[in-house]
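The complex appears here minus one protein chain, its other protein chains still in place.
Here is chain A:
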Amino acid sequence: MTDIVTRSAAPLLEVTDLRTWFPSGRGEVKAVDGVSFSIAPGEVLGLVGESGSGKSITGFSIIGLIDDPGRIVEGSIKLEGRELVGLPSHDLRAIRGKTISMVFQDPMMTLNPVLSIGTQIKLALEAHETIDAADARQRAITAVAQVRIAEPERKVDFFPHQFSGGMRQRVAIAIALLHRPKLIICDEPTTALDVSIQAEILAEMKELVSELGTALIWISHDLAIVSSIADRVAVMKSGNIVEIGPALGVLTRPQHEYTRALLDALPSRAKPGQLLLRGSGIADAPPPPRKSATANLPALGSPYLVIDNAVKRFEKPAGLFRNLAIKSGLSQPLTVVQAVAGVSLTVRRGEVLGLVGESGSGKSTLGRMAAGIIVPTSGTIRLNGQPVMSTGRAPKKITTRVQTIFQDPFSSLNGRMRIGDIITEGPLAHRLVNRAEAPDYVRQWLAAVGLDPTFANRFPHQFSGGQRQRIAIARALAMQPDVIVCDEPVASLDVSIQAQIINLLIRLRAELDLSLLFISHDLSVVRHLCDRVAIMYQGLIVEEGLAAAIYDNPQHDYTARLLAAVPVLPQGTETTAAE
């Protein structure tokens, strides 16, 4: 921030010894357990922590929206000297939206899909003032214009689904700003957005709050983002603030061990390819021996998975009348989405190729084609010269040598199957193991991915996100593949867990001579893990090359913009977030 916040001013918000607990079957869950901090008017406080640290619950406690059965058991929240804890719900409602407002993580979920933007703004206006329809509309147009949405007169009548994610988040911010609140609580407001949109929103938010003098609590798991916007940073761990201070100080000279651990877990702060500090802590066990022949495989470094001019179009199935019309030449096939528009890419044996792009760039579709999950509209995908999928009316995957790890370990594992069955399902079907060997095979793989071998009888819901992703990795590797398509495998994980999974991938790749197609939107993870990088934009590869070369000297405009949009941690100097 450019303007220096006067520390002497009376605090806008003062939180003292806040404890918000949730009763559960096994006693109280102390989500927030003794948090104290204060914010001056116009100040931006970054609240950083991993999932479950209590940072969101702190935000919800302040705005008085703790879901049943949770409650504030102790402590005080003072807004300009007025105690909020214990205030009747009617008085709290009068403060919400008026003096304190909130912006949430996923603008897909926060805006009501069946009400127009104008209606939603009108409802928020009516919550605190009486206003007639014409005035409300005018105010809505002004509000939408303020967050830089073009053609505000037209856009107020749009529904949320007609906006992109970034635009939706702008609308949410417009609603939060309606009554010129003194404090806005932003709960991971850019996490669901692409980096370039994130950079725009960050810049606009900075400008708006300094213009309006609004104080911000910026809740995030991303230290780099927080460092680019916050005046002060508070680091939370299991319901407590372990360290609080000026942003630059906390992030460059962390005092608490946990803050240091968080920083060490970031791939952007480590040398590419190295194991991340504090990310390991797993007893390494060798993976079980392979059964599939490795004799006729090409040497390391020679072309292995070859994608040749792959195109994927998605067409809407036409109804009867449309079909007739198409046949008689009266009409065109319905909306065609060309997800991948002719991509040639080679993954060499033993290398990690990073595939980077924003949402909608076609990177996941390309990954799915490479893995033999969907068939390309045209073009070929060959593994060691053999096609990955059969041709014909009902194309099928014909090799087990490519496997996939998906982003969301919660939906990619069947919740009704035991871990052991999940891991052996494929190998048994393809006779890589027999039934008698299966239990032992599972134990070996669980040990190899750093899990307790006795977990084989458990169900997926008994594991955390990081553990589930290990299970997903074990499942993919148990098929004894040579190539693994990793589709955002660490995107939904906390930094420390992300570091563990990255370390696991680095280790397993070396031990098994794996080739990885690593799809990600996170440039720092890609840089850390990948030998070569391909940048994808609107269905095409715009740039491809050695990771170091691309990061240090991007050739294509889009690559340069993408790299510039990534928030960067201060390296002992001034914050360097670029526009």
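Heads up, the rule we're going with is that contacts are C-beta pairs under 8 Å (C-beta built on N, C-alpha and C of every residue); 3 or more make two chains touch, one makes a residue touch a chain; residues count from 1.
Please note the rule applied: contacts and distances are computed from a predicted model.
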(request) Determine which name in "Thiamine biosynthesis protein ThiF", "Homoserine O-acetyltransferase", "2-iminoacetate synthase ThiH" or "ABC transporter permease" the UniProt entry assigns to the undisplayed chain of the complex. (result) "ABC transporter permease"
(request) Looking beyond the chains shown, say which of A:175, A:472 or A:490 touches the absent one. (result) A:175
(message) Given that one chain is not shown, which residue among A:51, A:112, A:255 or A:457 touches it?
(response) A:112
(request) Using the touch definition up top, pick the residue from A:21, A:104 or A:441 that touches the left-out chain. (result) A:104
(request) From the listed residues A:84, A:124 or A:195, report the one that touches the chain absent from this view. (result) A:124
(request) Against the chain that's been left off, what residues of chain A make contact? List them. (result) 63, 65, 67-68, 93-98, 101-102, 104-106, 109-116, 123-124, 126-128, 159, 161-162, 172, 175-176, 178-179, 319-322
